[in-house]
Structures are given as structure tokens and as C-alpha cells.
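I have placed the structure first, in the form of C-alpha cells, so that the comments after it can refer back to it.
Apart from one protein chain that is not included, each protein chain of the complex appears where it belongs.
== chain A ==
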């Protein structure tokens, strides 16, 4: 669910429809910038008895408010909570059983790259992080140093690191003159109005010998096959010539006789 940044308007979330036998429901609500949001839970009951139900709203396990509501004619119980902060909000309905629904309010998540990026010693590489739908205010790059995360300072080492921010929702870290030490993980952090989120990209550094071995193996296979095919061709040609010589001699004898006999 996405909420547009409009002020002084209460945006209604899609209500969760619950009934007492249902399992706990959860939903991620992505909040891009501050907004007032109304979260709704709706409880349905098949039974016609007008029982009272306890409704509790919690934020991160702290109770915000609690009340008792009775079923109306349409057998629904509505409850709405108005919020404007990040966190995990839960609505709990209790009669004899308990049923709840949780809204996880969070900033947009950044996805890094699952597989590591491969590069070679002496080469350069570009690490990319994207935030597709939401535009962050700024990006910060970190690299892992043992178990810490150290900020990548591109102004201090301009001939090693360059950060390209041509588009606001894509950030590219270019690492030049790669060495074996650059084989580590990098994090791109996107800063939003309501918080930050990180994506991970890891770099793997190889030497030129690594792809050279399969290449030499294939080249050797090609040379061997070509040699075998040419040897077989020479062998079968010799066989043909041998058979052809015998045949040729025979047919020439026949033709000579034919010429002699023709007028």
C-alpha cells in the first residue's frame, strides 16, 4: 500500500476483514513521507447474537487504546485508528477467542544485488543501487571493514571512488584500479524523510588466470579434434585412391578396347 504525501487529509487504508477463526493477518504499509493514516479493521460474525467485543489497538506491543463495541445489524464491527508515525500497529478483537491484524509501517526497502558482482585486478567496476518507485533525498555508500561499516569517502579518494548521481533514484559507485583488498561487501543507504534503508552489493575480485583456464581447455579440444578429422580424411582418401586406381585401370582398359572396336 502506498500513501501519497498529502497533508491534513486522513487516508483510509483497505480494511482487514476478520472473523474469529481466521489466522493472524499481516500487511506491509510503505510510507514515503509524513501523512495521516487511518487503519481499519472489520470483524464479521456469522452468529446473530449481539455480543460485545473488546477492541484493542497496539503500537509495538504498547496499548494505544482499548474499547468495547457491540455488533450492529449488519454483523460487522468496525474500528479505525488514526496514526502518523512509523511502527507496527495491531488491532485485536477479543470475545471468547482472539483475532488480530498487524500493519507494518516502514520506509521503502532498497534491494541490492543477490549475486556478487565480479571484477578483475586492475579493472574498474560500477556498483548500482536503485529505488524504483520512491525517490530518496540522498544516498550514502558504506563498505565493510571486518565487521564494521565504514563510509566510502569519494571526495577524499577521487581517483579510487566516484559516485554518480545522474538520476535521483539510481546511485552508482565506480571503483577504479581494483585490487584484492576491494573484495568485500558494500552498502548503499537511501535516506527518506521518515528514515533510512540499506541495500547490499558484494564485490568479488578475480585474476585473469581464472577465465583463461577454461579457454585453454577449449582451445586444446579444438586442436585435437581438427587433427583427428584431418588424419581421418587423409586415411579415407588413401583408401579411395587405392580403390579408385584399381577401378580406373579396369575402366581404362575397357574404354581402350571400345575405341579400338568403334569405326
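By definition in this document, a residue touches a chain if its C-beta (ideal position, glycine included) is under 8 Å from a C-beta of that chain, and two chains touch if they have at least 3 such contacts; residues count from 1.
The definition used in the following text is that contacts and distances are computed from a predicted model.
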Which name from "Neurogranin", "Monocarboxylate transporter 12", "Two-component response regulator ARR11-like" or "Mediator of RNA polymerase II transcription subunit 4" does UniProt give the chain that's left off? "Monocarboxylate transporter 12"
Of A:38, A:64, A:168 or A:225, the residue in touch with the unshown chain: A:225
Contact with the hidden chain, among A:64, A:118 or A:150, goes to A:118
Residue list for chain A contacting the dropped chain reads 115, 117-120, 123-126, 128, 164, 172, 206, 210-212, 214-219, 222, 225-226, 229-230, 233, 240-241, 244-245, 248-249, 251-252, 255, 259
